[in-house]
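Pasting in a structure now, in structure tokens, and then I'll have a few things to ask.
Of the protein chains in this complex, all but one are displayed in their positions.
Moving on to chain A:
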Amino acid sequence: MSAMRLIFDIALTHVAGRGRQTLVAVIGVAVGVGFSIAMAALMQGGQDDFVRQLVDTMPHVDVTDEQRTARRQPAEDLFEAVAISGLRPRDDRRGIINPTKAVSWLEEWMPGRLAAVLNVQGVIRYSGREVGAVVIGIEPEKEMRVSPIVEDFESGSFSALAAGGNNVVIGDTMASRLGAALGDTITAISSEGRARNFKIVGLFHTGTTARDEGEGYVLLKNAQILSNRPNAINEIRIKLDDPNAAPSIAHRVEVELGYKAVAWQEANESILEALVVRNVIMYTVVAAIMLVAGFGIFNIVSTITHEKARDIAIMKSLGFSETDMRRLFVIEGLAIGIAGSLLGWTLGFAIT
């Protein structure tokens, strides 16, 4: 133990005795470690923020009235045939069947909040101008609990819809394209040709062009009237307490309800994959920086070893073994590495 202490003392004396070179090596390691930490923190923080925004701006699980595979036609169940052609498919009425039961079932076990929605494809017209739009029927109280648009209103709010009447909130870009302003009355026309007038009671700006230019929110009842589909909904938006549980919950919903349920991870698979690629690149760069810092340590220890060749001979004559000598220089490298890492950690912490 005391022999180790002696080697430790000699190592530290060597390192301390070469103040300038040691300082340069320590700074080299510190800068490498510091910027690696800062870079990793910056990238990770950016990624977390990006994912958080991504998660916040969309439902964690989006249940729609679509199916992943085409619905089987009755003829396919009746006849055992390789292929059936010339069929006139049954005219399915779109929408989630028995929505009240589906919503109640979800509310029973699903850890989070949900909102039932009816999306109606159509056109919004004002003073001779028309914009293709999705008129979204919502229940304001519930929608406010799952939608981030609540925070994006420039004027008015979802609450204004709750007051009743034929009111609508639209994106500010759509309003400017139509030349309409708060308080003006626009006409919404469904794809089936039904038209209804709505008074603009709110304008929002999400920053997402597709939404600001192509979405208008009305009461669910009004959307059902506009599309002539009483009591219908075609989307259930779910916000979970734990966004990471989305895939398993989406799977369960899809199995139980039979409708396509898309978790936010699935909806943004390509973005998340891009993040993985970005992380690989980032950590490769970080590894390269650390490698360069490692070369710095190697360089200083190598220089010390060469310059201390005479001291090595002296110490061997004093009874030090080759193992002792190796330990001595390993400790010197470790001392520089640890000092540089601690300093780098502080630096990285300060930068971030």
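Odds and ends about this structure:
Operating definition for what follows: contacts are C-beta pairs under 8 Å (C-beta built on N, C-alpha and C of every residue); 3 or more make two chains touch, one makes a residue touch a chain; residues count from 1.
Just so it is clear, contacts and distances are computed from a predicted model.
A chain of the complex is left out here; the name its UniProt entry carries, from "Transketolase", "Methyl-viologen-reducing hydrogenase, delta subunit", "Chemotaxis protein CheY" or "ABC transporter ATP-binding protein", is "ABC transporter ATP-binding protein". Annotation: of A:Asp184, A:Glu266 or A:Asp311, A:Asp311 touches the absent chain (contact as defined above).
Although one chain is not shown, part of chain A still touches it, namely residues 2-3, 5-6, 10, 13-14, 16-17, 310-311, 313-324.
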